[in-house]
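Attaching a single structure in structure tokens format; questions to follow.
One chain of protein is taken out of this complex; the other chains stay put.
Labels A, B and C are assigned to the chains in the order they are written; within every chain, residues are numbered from 1.
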Amino acid sequence: MDLPELHRLMLVARRIDEEAIAMQRQGELPGYAPMKGQEAAQVGSAAALDLTRDFAFPNYRDLGAAVAMGVDLVGYLSTHLGTWHGGMYDPQASRLAPVNAVVGGAVPHAVGWAMGARLDGTGGVAITYFGDGASSQGDVHEALNFAAVYRLPVIFFCQNNGWAISVPAERQVAGGSVAARAAGYGIEGVRVDGNDVLAVFEATSEALCRGRDGGGPTVIEAMTYRMGPHSTSDDPGRYRTLEEEREWAERDPVARAAANLPAEVVAEAEAHAAQVVRQVREGLIATGERPAGELFSFVYREPTKALLDQQRGSHV
Amino acid sequence: MDLPELHRLMLVARRIDEEAIAMQRQGELPGYAPMKGQEAAQVGSAAALDLTRDFAFPNYRDLGAAVAMGVDLVGYLSTHLGTWHGGMYDPQASRLAPVNAVVGGAVPHAVGWAMGARLDGTGGVAITYFGDGASSQGDVHEALNFAAVYRLPVIFFCQNNGWAISVPAERQVAGGSVAARAAGYGIEGVRVDGNDVLAVFEATSEALCRGRDGGGPTVIEAMTYRMGPHSTSDDPGRYRTLEEEREWAERDPVARAAANLPAEVVAEAEAHAAQVVRQVREGLIATGERPAGELFSFVYREPTKALLDQQRGSHV
Amino acid sequence: MSEFSLQQALNLALQHACEDDDRVLIFGEDVGGLGGVFRVTDGLQAKFGDRRVFDTPLAESGIMGMAVGLAMAGWRPVPEVQFDGFSYPAIDQIVNQVARLHYRSRGSFAMPITLRVPSFGGIRAPEHHSESLEALFAHVPGLKVVSPSTPGEGYHLLRQSIADPDPVIFLEPKSRYWHRESFDPGAPVEPLPVGTSRIARPGKHATLIAWGAMVTRCLQVAELAAEDGVELEVVDLRWLKPIDADGLAASVSRTRRAVVVHEAPLTAGLGAEVSTLVTDRCFGELRAPVQRVTGFDVPYPSGALEDEYLPSIDRVLTAVQATLEYRRG
Partner (left out) sequence: MSEFSLQQALNLALQHACEDDDRVLIFGEDVGGLGGVFRVTDGLQAKFGDRRVFDTPLAESGIMGMAVGLAMAGWRPVPEVQFDGFSYPAIDQIVNQVARLHYRSRGSFAMPITLRVPSFGGIRAPEHHSESLEALFAHVPGLKVVSPSTPGEGYHLLRQSIADPDPVIFLEPKSRYWHRESFDPGAPVEPLPVGTSRIARPGKHATLIAWGAMVTRCLQVAELAAEDGVELEVVDLRWLKPIDADGLAASVSRTRRAVVVHEAPLTAGLGAEVSTLVTDRCFGELRAPVQRVTGFDVPYPSGALEDEYLPSIDRVLTAVQATLEYRRG
């Protein structure tokens, strides 16, 4: 994929992100976790995937990956609308697992999925998205070790965006680098400028090749910045300086890509993004009430009698 | 501490270990986890501690540390006798936490204790014992990261004895070295010949100094071998070769120390060990029934009314 | 007397606990400079310094494991887990270590840890931010479990929990954080033993038993029922372990009917324990089986379905009616 295409995807992500914040302010979304600033990391990595065989495991701030993977964005954002926790998109068809809100919790799933893919001989690679904060979780260590012991095709894609809510990465990640942890497991670890979409695309493509060729897992640490608040109920003014925010604003990944493109390409991308935003906004607003009884769906493959009793109200 | 002293301690550990196995075979101990082969690692490290201010967190195979720390051995072994899970020794006076059977579970305790010691300004250092298998646990990672972020005086003492029950270290520890993981946290990590008691003593003494001087945590990986079965109900013939066992028998840490000592020193140490064994055996055999109602002691600082009711049998 | 929200009352309790006992330490994710995502620890780091009030890395098991070690070194840890659903990564340390170290060490190490957990639902939150873990915690020997329903209760129960020599799981009803009430934190408190319940509203026709935010729900129901001449007694259980079996029995012996209300799913929820205790002690007096109005046996749903999940006024009223009209089959 080339820069115009990547920029176009990033711009869609940026504009939808802004729209989601606006909708939250207008009371149309209960809450939202903005990803502004992380477009290059998310789009650059997800765009490198082969959607016929790879699979991605997101957390709660990966709109850019959803955009790059062509996921139904109304379905994706419906997790923030309060419609359904995992989102309403089709995760199997999209190759994007349901939104996962346990920090680090989905990382070992990628390892299991990768083992399954290898057993099936599909050549598929799993990519798991997590943050600098998530790197502290035991699950991430266990997943790294499992993947390395079995040499599985997994990309551990860490978006080091400088902060885990109010805790800066330097008080979170001892040693200072998530990529540097890879050596301790005997696997590849690379740090990449997470605001350089081509560099991210490149690093991910390499890691995908390594995975497909039986070369085992890769840790990619994309150095980036969460330009907005942690969520729409967060106040970054409590823990970081405007200088820092301004500094990173100068490294805005979308502007940086745009600077290398002809003005008409950028203008066309803006027009496209505006149109996508309109559709998504309309789709979100059109999302209706949930059908009665949906609460009881999907708990089991077939509902148990006890659950049907509860639904029928024989237990009030 | 010099070699004769260290050897003397190792020999006590060796002979008690053998006696515990014998007692298990005779039906006098329900079960036991032999540490034969790990005497140098355990004695060498524990003997370096300053018992006026340091504190050790063992697992279930650390008899050698108990011996070196002068812990009441009948009390220590009573965990295997089925008397009380944590053992009957006084952990505060002994500076040895109760026996802990959750693999990796006590490792973060050392981190908390070290923070407490630093807040109190005692200069005390915590040492936590764990195995190659334990290094896979999320808790060990979280503990390493916490200790490194806060630069706490902790020694992560890993006895890499080659096996976690039936799983060899090379299929457990991706990358092959627990010590090498330290770099990823920006802390010191050293590998030491775990069957060389002086080398272990030296490495531990250095790590203690580092901890006391505010230099932060150290990972020590003592390369050693579990010469016996995982426990008295294990059968190593199912998973490892006699050749391997023979190879390591030649590196027996107790014999190795003895080879560097005059025969009469060794003979005196044997006589001393035999006497300790006799006392411990007698003490174990004399350990009586538990008093009725002890089951209900120590659940809370003061028993709750509900618990007293249960004890009185108003709930059968 | 001044007005406090629950969030402010808890903040004050933490402040006073830190002032009264310099072994008290407060830590967790974002509890330092940020003051916690619910601002319950707001201003405490500024007051007591970053040695006593500090942020941890993002790892709940590590937080609880560190609390154990600090307690072993003689400190009095008051850790926070940011949301109920993120207690699960810490369960091993809580069950296998926190709850047992006093026992394992034959009383050598006290574990005066108070784990604060913003709990329960009702705020249209993302997944894992609305869970009720009281049944799990109450089942674990060695733990005590408590949940306040008002700012005044919150203040005193938190002080009492921190002063307690045993580990206490302190479940804060997050949907009540912003509700205000007048109370005097300086007023001498009746020295209530751990494990007492509280009659939040007296009545004689049936007893509603609840905790946390469901106490408010039951008070609303009682208000409505009173319009029809039905006088419901509302018992705020408060201590979920140990449970005030005597207090419950005293109330139900008078009213002869009981409904227990909680947010957690029905099956193996704490309502079953409450129901069994009440039935055991009031078997001859009970005029109807104890009714349970609870969350359903489904994962806590997304905002759009939250009101359908939580015990509603209607569902509680229906259960009250069922117990009042019950005729032995």
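Quick note on the criterion: a contact is a pair of C-beta atoms (placed from the backbone, for glycine too) under 8 Å apart; a residue touches a chain by one contact, two chains touch by 3 or more.
It should be emphasised that the depicted structure is a prediction, and the values quoted were computed from it without experimental measurement.
> List the neighbours, among the chains on screen, of the chain that has been left out.
A, B, C
> Write down which of C:Ala264, C:Val293 or C:Val316 is the residue touching the left-out chain.
The single option touching the absent chain is C:Ala264.
> Per the definition of touch given earlier, which of C:Arg52, C:Arg76 or C:Lys241 contacts the omitted chain?
Here the residue in touch with the unshown chain is C:Lys241.
> May I ask you to list the residues on subunit C that touch the chain which is not drawn?
Looking at subunit C, the ones touching the missing chain are residues 61, 85, 88-89, 91-92, 95-96, 99-100, 103-104, 127-128, 135-136, 138-142, 241-243, 264-265, 267-273, 275-276, 279-280, 283-285, 288-290, 292, 296-299, 326, 328-329.
> At which residues does subunit B meet the chain that is not included here?
With respect to the unshown chain, the touching residues of subunit B are 30-31, 60, 79, 81-86, 101-104, 133-134, 136-139, 164-167, 171-172, 174, 233-234, 238-239, 289-290, 292, 294-296, 299, 306-307, 310-311, 315-316.
> Could you pull out which residues of subunit A are in touch with the chain that's been left out?
Subunit A touches the missing chain through residues 55, 84-86, 88, 90-92, 97-98, 100, 102, 105-117, 119-120, 126, 138-139, 142-143, 145-146, 149, 297-302, 304-307.
Assume only the chains that are shown with their structure count from here on.
> Could you state the distance in Å from the CA-based centre of subunit B to that of subunit C?
Measuring from centre to centre gives 39 Å for this pair.
> Could you list which residues of subunit A touch at least two other chains?
Residues 136-139, 171-172, 174.
> Hey, what residues on subunit C touch two or more of the other chains?
57, 59, 61-62
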